[in-house]
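What you see is the complex with one protein chain gone and the rest in place.
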Amino acid sequence: MKLTCNVDVHHLTRVEGHGNIKIRIQDGKLEEARWEVVETPRFFEAFLVGKKWDNAPWICGRICGICSIGHTLASIRAVENAFGIVPTEQTRKLRLLLKHMETLQSHILHLYFLAAPDFANVGSVFPLIESAPDVVARAAKIKLLANDVCDCIGGRRMHPTRTVVGGFTMLPAKSELVGHKDRLREVMDDLIKTADLFRSFAIPDFLRETEFVSLKGNGDYPFIGGDLISTDGVRKGEQQYREMTNEYLVEQSTSKWSKLSRKSFAVGALARLNNNFEFLHEWAREISLSFGLRPVNHNPYMNNIAQLVESVHVVAESIAMIDELLDSKFSEPRQHVVAKAGVGVGAVEVPRGILYHSYEFDETGHIIKCDCVIPTSQNHANIQHDLQELAAQYAKEGRKDRDIELLAQMLVRAYDPCISCSVH
Amino acid sequence: MAETTARPKNFLGVPVAKPKVAFIELSSCEGCQLQIVNNEATLLDFLSLVQVVNFREAMTEKSDDYDIAFVEGSVTRKDEAEKLRTVRNNARVLVALGSCACFGGVNQLKNRFDLDWVKREVYGNSFIDTDKAQPLEDFVHVDLRIYGCPIKKEEVEKIVTNLVIGREVHHPRYPVCMECKANENICLYDLGEPCLGPITRAGCDSWCPNNRAGCWGCRGPADDANMVQMRKIMTEQGFSDETLIDRLECFGGFKACVDNIRKGQLK
Amino acid sequence: MLFRTLKKKDLPRLYDRLSDGNRIVGPTVKGAEKDGKAIYAFEEISDFNNIHLDYTSTKIPAKKFFMPFRETMASFRMKGKEWDKMVSFNMNSPLVFFGMHACDVNALNKLDKVLLGSHYPMPYYAAKRKNMFIVGIDCIPQPYCFCRSMGSDTALHGFDMFLTDLGDHYFVEILSDTAYNFLRQITNEEPAESDHARYMKVAAEKNRKFTAHVDTTDLTKILDMEFQADVWKKWGDQCLSCGTCANVCPTCYCYGVDESVGLDLSRAQKTKLLYSCNLIDFAEVAGGHNFRPESHTRLKYRYYHKHRGFVEAFEESLCVGCGRCGESCLAGITVPEVIASVRGEES
Partner (left out) sequence: MGNQIKFTDVMAGRQWRYFRKDDLGAFENTYTAEITAVHKLTAVENLFRIQIVNPEDRKNFTFQPGQFVILELPGIGEAPFSVSSSASRHGDLELCIRRVGSLTNYLFRLERGTHVGIRGPFGTSFPMEQMHGENILLIAGGLGLAPLRAPIAYVQENRNLFNNVDIIYGTKEPSQLLFTYQYDMWRADDVNLHIIVEKGDPSWKGPVGMTTRILEDIFTHRNSEYFRKTYAIVCGPPVMFKFVCNKLNERDIPMQKMFVSLERRMHCGMGKCCRCNVGSTYTCLKGPVFDYWSVMNLKEAI
């Protein structure tokens, strides 16, 4: 039994954005366990008002530097839904491929550069450059490939240039795609090695039952658009996302919080996997089972493993998709866009969970109202409750301050939060 | 941070110190910092050139003893202005990293509105603290700017190499069209699309036009940019002032020009 | 000069012969403008069907193959206080240029004068220029072409063979023995009297089609006299100082040199970048003094160099009248208009 504990992490590192962890235990009683978000808000939802539709994807991509592709695609989808534009098969494939590579890039960044140092007991990936150069080189190799494919399809790995409402400004050269396919095949091996690496880590054993929200696949593991679903049995259409997110304000955070059937819910790789396990590529499913990860898993630290599983999934699926693209004859990259009044919602599964963009347009295609719900803001409440539970549990077990601090940090990192994005 | 690959300790016999660098962010998408880690192919060389002592996004250790501070993001709250002043005091060289730091970036789009309205639009009646979004130079002296949204890694590498060996850093003074032609792109205007290439400072290697997307001026104006003519061209090519302003004001680099158009002074 | 004729259907055979073992560059379609007009470019090609011999003019001139926009001039390996310099003139295997218009051939002839013929020849240019084979092709004047005014509508030298379309066959002018040998593998038909007549008719028809003109009478003197004229200011106010005109000009050759240090500090590089005299720092020296600080002084210099300075040095203008600069200039600054205004003619 532990009597006192004082954890105060100011500006948690190796996450995107600014957040603090505070845990205080007094006389064996949990006084406080808080996840505070102090990031400065940027007010995208306000300053988009009055802008024409074509500004939205270009500006909204800038909500986040890590998942700018996801934001851009969600924004484009919202505009297209508002205007009644249905993307062509070719556009859908290319977008998904682009999306997959962002997922891969982001997951690998998180697994190797942000999460792995905790397991290896170092403060950052930098010491590993010396002590485990092959590991770092492997991470760099996978990330480089993912980024190269993003360049090739989206024009730019960050804040993409080719993605526009109606399609693409230009298409990748098929010869490039061929090269990328070969590299993707190679990378599959590297992912297997990544799995071996993570198998050597001790994933903290912590459970707290919660609700998981994600898109629901319709035959495929879902990434862009479709129905919304929760492990507690809620199912809604994309348009009704607000009934899924129920945002509200709390005093400890500049980011909004969300809830659904319970006091909090989780989104992200683990949520997607819990809801769509059956749609995973068989290789990915195999990896998942090898970690004992099967739905519904309630250990938030397993989100790391879910990310690994998804990495395998997207690579496997991308190889197949490139084959299909190579077999097809490329048609016009871009459809003509006619603006009209209306509301459009775009739901996209970005690396950290489900992301919604929603715009209301007047008849000249100017934005009247804009709403973006970011995965990390949906996770904040869940992080808060996890943290409380964890502090209470570990206090009971009488763990050392340092351990609690580390586990608390690892817990927050496991969500791979993108705080600046949650306070957009 | 550990020493990495061996590196010559001098250039042309001039000793080269390994400067301590810090990456610090204010209000931003953190993309510019990420661009630096996005250099998989050259990351190791880059890390052998400098000693990273502060990089919240990537490492836990932090130190206030640094030579060069790369500050990303714009200032949107008093505590950020304070933080910036502290960084200025600690750093020998303060580098504004990216459009947000150089011009306010997309964040400054909110300055178009009354701040109270902005707060209410997003947070309703709850209290939220925010000020206008401003570039670093409104608060402290900036030694060097790295333009772009996002920054271009090749350019950062070049600038950092020059900083490290102590060679002067110069930005191209001509507009993006110059690079666009060198890349043999089809001019966006021939395709019927607007582009700010003729007035925007080059250095991005015409990133957007290379991808058949018109330039939005994220790097701010070229030296002596001919705004009046740019507006004439846009009009002649059938684009409205709104389209022009959308682009000019997107990243904050052309603020003076936008004000002039709104005031009817740019003809 | 020797003359032959070549049946149109035999042209692919000529292409096959030339492409055997050689790289081929020709006019291809690169895209379409908003009104549907094709945009042409000189590109390396691997299929005869991709060559569009009926092209109007390419946006970017052929100079990119002889004077790339960016070219590494030297690289260095640093060794403490010492270093090694490695120079490469970037010679590639020989290049066959299949389908170059007379203006572009003349442009190369003019470049030769400065870059090969002067006191200091330029090896980087020579390395490429000396390793090429040019098949010229006749053209149809476009609204912006004024090559005739500049005396560049026909090429007298600077090509290996030149084709003129006479309906079902080409009239071929042969200049080099290489060309002769290639052609001999396909045809050896002497032109008939009727071909000569037909050739002259085609040429006369072409001449009638020119709509843009530049009056070059006394131009060198006029440019000198009008050095302080107000019209320059008017054009200067329009100019964006963007450098596009120089980049698309087949004869603009000025450049800047940039040196850079490799990230690992053990290598360095010297790079040549094609520049433009319209760019703001073109004539700026250390300490910040700029000899041409205003855009109209730079624009004027460009005209002065092309239409006067070069004439003084080489007895001919540096402009071939291809009209590319005016076509590409977003500010709508065209040579015929500028010259007319300097001459005091209202356009």
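Think of it as A, B and C in the order they're written, each chain with its own count starting at 1.
Methods note: a residue touches a chain if its C-beta (ideal position, glycine included) is under 8 Å from a C-beta of that chain, and two chains touch if they have at least 3 such contacts.
Worth saying up front: this structure is predicted, and the values here are computed from it rather than measured.
Every shown chain touched by the omitted chain in the complete complex is listed here: B, C. Here the missing chain is touched by one residue of C:165, C:284 or C:337, and it is C:284.
The chain not shown here is touched by just one of C:81, C:157 or C:196, and that residue is C:81. Panel shows chain C; residues 17-18, 20-22, 73-74, 76, 78, 81-83, 85, 87, 89, 91, 93-94, 96, 114-115, 118-124, 126-127, 130-133, 178, 182, 224, 227, 253-257, 259-262, 268-270, 275, 277, 282-287, 291-292, 297, 301, 304-305, 308-310, 312-313 of it touch the chain omitted from the view.
In the full complex, chain B makes contact with the omitted chain through residues 11-14, 166-168, 170.
To be clear about the criterion, only the chains that are shown with their structure count from here on.
With centres taken as mean C-alpha coordinates, the chain found closest to the middle of all protein C-alpha atoms is B. We define each chain's centre as the mean of its Cα atoms; on that basis chain A and chain B are separated by 26 Å. Computed centre separation for the pair chain B/chain C is 37 angstrom, with centres defined by C-alpha atoms. Remark: chain A and chain C have CA centroids separated by 52 Å (rounded to whole angstrom).
The set of chain A residues that touch two or more partner chains is empty. For chain C, residues touching at least two other chains: there are none. Note for the complex: chain B touches chain A at residues 1-4, 25-35, 37-38, 40-41, 43-44, 47, 52, 55-62, 76-77, 80, 105-107, 109-110, 112-113, 117-119, 121-124, 126, 128, 130, 133, 149-150, 207-208, 210-213, 216, 242-243, 246, 250. Contact residues on chain B toward chain C in their complex (touch as defined above): 5, 7-8, 10-13, 16, 42, 45-46, 48-49, 157-158, 161-162, 164-165, 167, 173-175, 177-178, 181-184, 186-187, 189-192, 197-199, 222-226, 228-230, 232-233. Contacts from chain C toward chain B in the complex involve residues 30-31, 33-34, 39, 41, 59-60, 64, 69-70, 78, 80-81, 83, 237-244, 247-248, 260-266, 273-274, 276, 279-281, 295, 328, 330-331.
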